[in-house]
Every structure is written in structure tokens, then in C-alpha cells.
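What you see is the complex with one protein chain gone and the rest in place.
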Amino acid sequence: MSDARLPVERLSIILGEVRDVGVSQRGPRRTRLDVAADALPALLELLKGRAGYVHLSAISCVDWPVDGQFELVYHLWSYELNALVSVHTRIARDPGVYVSVYDIYHPAGFFERDIHEMYGVFFEGAPDMEKFILTEWDGPPPMRKEFDSEAWVNEHFDWQDYRPDWLLELEAQGGGIVTPPDEQRFSRRGITESDDES
Amino acid sequence: MRAENYEARNHPPSHEFEINFGPNHPGIEGNYALKVRVHGDQVVAARADGGYLHRGFEKLMEQRLWIQNIALVPRICVPDPAPMEVAYSMAVEQLCGLDVPERAQWLRVLQLELSRLAAHLFTFGGHAATTGMYSPMFWGVADRDLLLDLFEELTGGRVYSIYNIPGGVRRDIPEGFLDRISATLDYLDSRLPDYDNLLFTNRVFVTRAKDTGPITQAQALEWGVTGPNLRATGLAFDVRRDDPYLVYDQLEFDIPTEQAGDAWARTLVRRGELQQSVRILRQVVERLPSVEGPIRAPIPNPLAWKVPVGEAYVRIESSKGELGWYVVSDGGEKPYRVHIRGPSSMHAVQVLEHLVTGARIEDVAQIMFSLDACPPEVDR
Partner (left out) sequence: MGDIEYKKAGSILNPLKSLSFFTRPAVTEPLEPRRAALRYRGFHLNDWEKCVGCSTCQKVCDNAAITMVRVPSLPEDELQGIRNLRPAIDYGRCCWCALCVDLCPTGSISLSREYVHTCTDDELSSYFVLPDPRGMHNEHFGEGWNKTPENDLIDPRRQAMGELQAEQRIDHFGEIVHGYDKQQAIIEASRCVQCGMCHEACPTHMDAPEYIRAIWQDDLEEAVRQIYNTNPFAHTCGRVCTHRCETACSIGKRGEPIAIRWLKRYAMDAFTPEQVRDIVGTPQVAPSGRRIAIVGSGPAGLTAAYDLARQGHQVTVFEGLDKPGGMPRWGIPEYRLPYERLDADIAVIEAMGVEIRCNTWIGRDISMEQLREDFDAVLLGLGLQLGRSTRIPGADHAAVHKAVEVLRWVTEGRAFKVPRTAVVIGGGNVAMDAARSLARLQRKTFGEVRVTVSALEDFDHFLADPEEVRESDEEGIVILPSRGPQECITEDGRLIGLTTLRVMSIFDDQHRFAPRYDETDRQLHEGEMIVEAIGQMTDTGLLGEELTEALEWSRGRLQVDADGRTSQPWLWAAGDMVHGPDVVHAVADGHRAARSIHRYLTSDAIQEEAS
């Protein structure tokens, strides 16, 4: 087992071996690294093998349609140093292909499979790219920003049409429903503002 | 799953056939399917199939204001909802730079540990039930009910407490609440010998659990196992100790470990954690009256609240393992991205498939329960 020196010291040695890594300290046990997509697997190998970051906590995917990119974040934890390193990289949204790090970190199998079905990113070399959660879904990858899940729900399902007595009485008096729930939802703000002119 | 979507795996005629464990099965915690191919009573291959509890929280949370999400997050893990609430609030606090008052932190620890107790009681019961012993399950659920009574008194909700809000907690403790907690803890302490008699010293249970679903230390680290499952292989890693949050650094507690890494070791670790949670709670009960101050930091009008640009990764030790929350804000009124890494994401899928392969069919459910794999967390 490697000896436990301060994270920054340790990292700086490793990072010298990979070109163009942006480092920023985000807290006492949080470091952010930014690296180019083609350099990331090598960086992960170094971090695991020589810096002691043996635990892959998660791989997160963030969709940045404005930039035309997906951001992949690899959260690595070291049990010796008690520190978390988040390695950020960007890949092009189209074609949305990247390389699997399953050989380096076993947990990647689950996360890459999840990102594949949710975002449509294909990880070459991943052991299993079959759907896990969305086995009966044949629409677009739903976590992508352009997929409006609320609109899909509104299209495919109806609101319950309640006719309780008190409502019928109010309607007879000239009252009744004035503002249905969907009209005032903050969740719709910024999505269909142009359609929502009242 | 609809019948037309079911696909049997094609294989040459043999003594092997495929069974679908779940999605509705008393031996499965929640709704989850495990397709196992058995040769006689030996499992030769297994494939996990989730999605039955997929509610799309990660997408839903992107469409709601920061404040509205506090009502969604407890539902992500049903038996142990508190860590989800705390993780979300902590992430937002980190993004906003909010300082949570000390009293609120103690109250959060109170909620987390009570939730851990409730989850472990549930798990013992479940694990026992998978070995055919139903009495501990009734006991576990009944004793857990007392903890739910405490939650009801503190938060207004029994299971989904919706107690946390970014900045702190929503209500302070009611009159006499600490005494009632102490009384419940005394009761649980007095019950532990009963559980030992019925379950933990029971030869039948021990024989069933020992050497079932063994994980070595090396495998645990390689597979990303965390929580009691990892501690059962001998590694004393606990997020509360290694990556401290709230006021855990002011609390005294041990980290129970075992060496064997099998279902029995995992159960023993949980039993030890139950005792440690009681110990933590007693410290909280003693300390809380002397911690003064507000129970939350002020936040802007929730209908006009923009969280600054940034990202935060929060790690919490839930009863099942390492819970990770990655929250990204683009400076807007709603989260830009929320990624939830439940501990069961590892345990219920890859680890489960590895362990079940080669096990006997009667142990499949036991392995899943001993891993405390929680499908709502996997599916979100």
C-alpha cells in the first residue's frame, strides 16, 4: 500500500504525467480535475494505481446542449487519503461515443449502462450496454434536455376529471374551476413561456 | 413486465431452466426482478432486471423549483428516506454557501440515526424471513413502528418525513420528545436479547447465513461495495468517520467490522451498527438541550430563489452504504442536473449477480436481503 501523504502533494506528482489537467480545490476533501476526453482513461489508471483512488463512487453525465457536449464526471474516492477527486471531461454530443473504463473500475459497468440508456452515450468496450431500467421504452434517451417528459405525460395521459357534489353546486351558482393546476406551474416556466400567454 | 416482452434465454436442452425471481416476490426487497438460470437447485447464471420502481426522479427534479424537490427526495429510498433528504439539502447548502446552524445539524443526526435504526430493524426481519423465519420480521416491523411514531411526532410524517429544507430543518423537537426517544431506546436495548435469542444465536439461521454470498476484501474494493457489506469484509470504512459531515466528528461511536464477508458477517455488522446508533442517539439526546440557536438558516422567498452556478458531490453513510448525490446548478431556479448514486446501485446489480451465481436457489433471496439491496435506490 502506498504511504499516506497529503492529497495535493500526491496529486501534483501524478498530474505531472498527464498533459493539460486543470486542478481546482473545492473543499478540504474535494478536488476537481478537468481533463481532455482522450487523456482521461490514462489519468484514471494513474489515480487508481499510484494515488490510491481505488473506489469509483459514481460516473455522472450532464447534458450541455448549448455547448453540444456531454460532460462526464468520474467521482473517485481514496480510502487512504479520505479525499474525493472528481474528474470532469467533455465529449461531443453527436456522436456521443466514449470509451469504457470497466477494466479500470468495475463499478463503471453499472454507471455506463445507466448513462447509455438515459443519455444515449455509447461506451466502447463496456461489458453490457443493454437496457436495465427502460426495457420497454422505445423513445429517445429521456434524460437528454430536449426530451420534455412533462409534455409526453400530458400527451399520453389524462387528468382525472373529478365531479364531486360541491363542484356541481358551485357551478350552478356561477362559480367553479378557475385556474387548473397546470397553468401556474413553475415547472413550465422557461419551457413554453411563448405558448403560455394568457 | 408485459408478457410479450418476456424473452426466455435460449439454451440447449439440459437440466437448466430459467426462473424469474420477482418483480413481486416476498424474498425481494421492493419490486425487482432477478432472472436466474438454475441447474437443479444450483444457480449457474443470473441477470438483474430493474426498472419496476423507476419514477424518473432525476428528470423530475430538473423540472421543479429547488424548494419543491424536498417533497420528492425521500421517496428515492423507501426504507431509509432520511439520508436522501439530508443529502439534497446539504448539496444545495454547499452551492449556496449556506451555514447550517448547529442545532439543525444535531437534529439532522437525530433523524439520520433514527432512520438507520428503523432500516436495520426492517432488514433483520427481511433477512430472517428469507430463511423462513417470520417472527423476527413481525418483531422488526413492529419495533420499527415505534420509531415511526417518533418520526410522526417530530416531523408530521411517519415514513416520508420531509423534515429537511436547505438551510436546516423545518420544525424543532416537541415538548418531552427527548424523553420519549430515551424510552424507545431503552425499549430497543431491552429487545436486543430477544432478537439474539430468536435470531442471532439461532443455529438454523447461523448455519443458513454463514458462508452464504461470501465477498473477500479484494472483491469488495474491486466491486465498489460500501457500507455494512464492506465492513463485513474487515475494512473499517464509514463515511461518517472518513468524510465527516454534520456533527459526527463530535460524536463517539465504534465502527463494527467482521472478517468473513458472508451473509452472517453482514448481519452481525448491522447488529453492531444498531447498537452504535443507539449509542449515538443517547449522546444526541444528552447534548441537544444545550445546543441553542435557530433550526435553519434563512433562505430567500422559495418562489424566487436562484442557486449560484456550481456543482457539489455530497456523500452520506446511509444504512445501506455510501450514498452519493451530485447536484449541478446553472444559476437558475431549478436544478440543472441531479445524479443519485444509491449504494444499492452496486449491490443490487453487479454484486448480486456475482454472488448469486453458484449459490443455491434457496439462498438467492437471502443473499439479496443480506446485501440490503434496495431497488428504489437503483431505479430512482
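Letters A and B mark the chains in the order given here, with residues in each chain numbered from 1 onward.
We adopt the following convention: a residue touches a chain if its C-beta (ideal position, glycine included) is under 8 Å from a C-beta of that chain, and two chains touch if they have at least 3 such contacts.
Remember, predicted model here, so these are calculated numbers, not experimental data.
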Of B:Tyr32, B:Tyr52, B:Trp106 or B:Tyr160, the residue in touch with the unshown chain: B:Tyr160
Sites on chain B contacted by the missing partner chain, in the whole complex: 64-65, 67-72, 139, 142-143, 145, 149, 152-153, 155-157, 160, 162, 170-172, 174, 196-197, 200-201, 203, 206, 256, 258, 268, 271-272, 295-296, 298-305
Contact footprint on chain A, counting only the chain that is left out: 160, 162-167, 170, 173-182, 184-186
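One rule holds for everything that comes next: only the chains that are shown with their structure count from here on.
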Mean-CA-position distance for chain B and chain A (Å): 22
Residue numbers on chain A that touch chain B, as the complex places them: 27, 29-30, 54-58, 60-63, 73, 75, 77, 79, 82, 84, 86, 105-107, 109-111, 114, 118, 132-136, 142-143, 149-150, 186-187, 189-190
Residue ranges of chain B in contact with chain A within the complex: 1-2, 5, 48-51, 54, 56, 58-60, 63-65, 68, 94, 221-224, 226, 235, 237, 242-243, 303, 311, 313, 315, 322, 324, 326, 328, 332-334, 336-337, 339, 341, 345-346, 349-350, 379
